[in-house]
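One structure follows; several queries about it will come next.
The excerpt is restricted to a subset of chains, each kept in its original location.
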Amino acid sequence: MASNQLGIVRRNIVRADKAAVEKLSRFGVATVHEAMGRVGLMQTYMRPIYAGAHLCGTAVTVLMHPGDNWMMHVAAEQVRPGDVVVAAVTSESTDGFFGDLLATSFRARGAKGLIIDAGVRDVKDLTAMQFPVFSKAISAKGTIKATLGSVNVPVICAGALVNPGDVILADDDGVVVIPAANARQASDAAEARENNEADKRTKLAAGVLGLDMYKMREGLERAGLKYVD
Amino acid sequence: MASNQLGIVRRNIVRADKAAVEKLSRFGVATVHEAMGRVGLMQTYMRPIYAGAHLCGTAVTVLMHPGDNWMMHVAAEQVRPGDVVVAAVTSESTDGFFGDLLATSFRARGAKGLIIDAGVRDVKDLTAMQFPVFSKAISAKGTIKATLGSVNVPVICAGALVNPGDVILADDDGVVVIPAANARQASDAAEARENNEADKRTKLAAGVLGLDMYKMREGLERAGLKYVD
Amino acid sequence: MASNQLGIVRRNIVRADKAAVEKLSRFGVATVHEAMGRVGLMQTYMRPIYAGAHLCGTAVTVLMHPGDNWMMHVAAEQVRPGDVVVAAVTSESTDGFFGDLLATSFRARGAKGLIIDAGVRDVKDLTAMQFPVFSKAISAKGTIKATLGSVNVPVICAGALVNPGDVILADDDGVVVIPAANARQASDAAEARENNEADKRTKLAAGVLGLDMYKMREGLERAGLKYVD
């Protein structure tokens, strides 16, 4: 199915493996992004609406027109426990497509949170609910319900391709998309990376230099680095 | 009086009705903005300098030149208890036009807070004072006192027209301007809207879908929405 | 030594006087910036990664290429207790050049914090460590180690010239650079300014107007300010 197709709701999507999602949820975005070979990161303007917000789940995607959140209600019906709604807009918009009523509905359906390449509102209520949202903007400006978009088609959200069922991991460092087919492998690689880091942290805390721990001195010299007084 | 006129201080302004201001202060910016028909919102770059800042009051407006805060001191004298100072600049500036000394003076006059389409400083002190400020930027860069602006003329602040005496409501979702003449009507409409939302929230929390609650299914079908498997 | 020179590490730098650094650390960025005659401020996009972050120390500078943090490890060896690492990039980049491992290493060497005209990651860990960082962006995107930059050459960081050994002071209001040779004088001027402010604050809190306290009325009248009713 082509990305960004309009007027369609796909009901049956293949969600990433539950165990892999659960395992990925234990790692940070930076760790998983590294473990995947540095791909799949959304742009850095995507920020949590409150400090400490984090989420991990499988994507239900929504494609909307600027200033029109009709499809959010269509998406709610497709949400299953453990899902994260990923909302894209066909052109730039900072309007508030989402607030505490939709959050209440999404949570009742089991949603873990929202990733939206646009604005949201009712930030105080969303924070009180501890409903994690990562957005481009915060805006009190409401939206209309006039034009069709789609649910569960591939979308481009904040510069990343998201297919329905992909794993979405978000924390203070940003938002990363792990294709459903790679979830298990990515979670293993993240675990290996994390284990490896604990040892490094101990050494560095003890004063060992990265120059020595990573054996960089020779490479730097070969590249021509000069020390002067 | 034309907007953005320079060199003038208007001493007598008509402030919005006190009861209406008090009533408006009980609602959020998103609710009031919707209740007014989605007009009067400032641009989304206006952000609180600390989480949870909120204010509601009547506007005393200030128009300044970039890098020059002379008129802030003129404005202080025009502030009455319950006012909010709304500061505009004749061209883009991120300098720090306002800090803890001016905040001390404004508070002594009874000001509820500041809305400024420019920068402020002494953010730590302002936070400790819990003096709410919504601004475009934070900057330690000070300003000079060399050129006349105006106080209590109509100004354009962050894309919104503000007349002296208008009601200014600001919270985590942004800043909205309610013309003085509309204050009572807007507060009633906001109250009606708020009452209406409580019931919806309960239903959505119980798992009722917006699709059904708002009776959207027929409209979506008529618009051509297709469900696929 | 010219600014932005590549492939060089200077080992011996002249750090600002310790007593002056200590004295400067007691003042805010806005105060010191004013005391210096309003020069040396970094651009306003430099923000703390957590509320309340602040630091004061002597600069160890690093110049890197976009997407390449090799020189951060070279810089770690040059850090002495009380230093602040100031990192510049040869062209715009928002990648995450720095995370909790480097922070652990820098802290082990005695670093007070980091100023970086690019992105950082592991923000949750850095916050837990209370390791102050002021950056342009937050990004989970990692970097490579392939190209030489320099350590302890003059750099332009966020619009400010930083020479190795200069004092760096950063708080909620921004980041200011005090040339090493001016540190003592700047700290004295800041102290004088601070003392002067306490008295003003008391008067303003008592309701005295800045118009009177600063004797502005005559100047405003001469400039042509008109009061109307």
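Per-chain numbering from 1; labels A, B and C assigned in written order.
As a convention for this text, a residue touches a chain if its C-beta (ideal position, glycine included) is under 8 Å from a C-beta of that chain, and two chains touch if they have at least 3 such contacts.
Since we're looking at a predicted model, the values are computed, not measured.
Oligomeric state of the entire complex in this file, given as copies of the one sequence with 3 shown: 6.
We adopt the following convention: only the chains that are shown with their structure count from here on.
Because chain B and chain C carry the same sequence, their contact can be compared by residue number, and under half of the numbers here are used by both. Superposition angle, chain A onto chain B, using Cα atoms only: 120 degrees, a multiple of 5 between 0 and 180. For the pair chain B and chain C, the distance between mean C-alpha positions equals 31 Å. Among the residues of chain A, those touching two or more other chains are numbered 51. Those residues of chain A that touch chain C in the complex are listed here as 28-30, 33-34, 38, 41, 44, 47, 51-52, 171-174, 176, 197, 200-201, 204-211, 214, 216, 219-220, 223-229.
Residues 7-12, 50-51, 70, 72-74, 76-77, 94, 96, 99-102, 104-105, 107-109, 119, 121-124, 127, 137-142, 145, 147-148 of chain A are the ones that touch chain B when the two sit in their complex.
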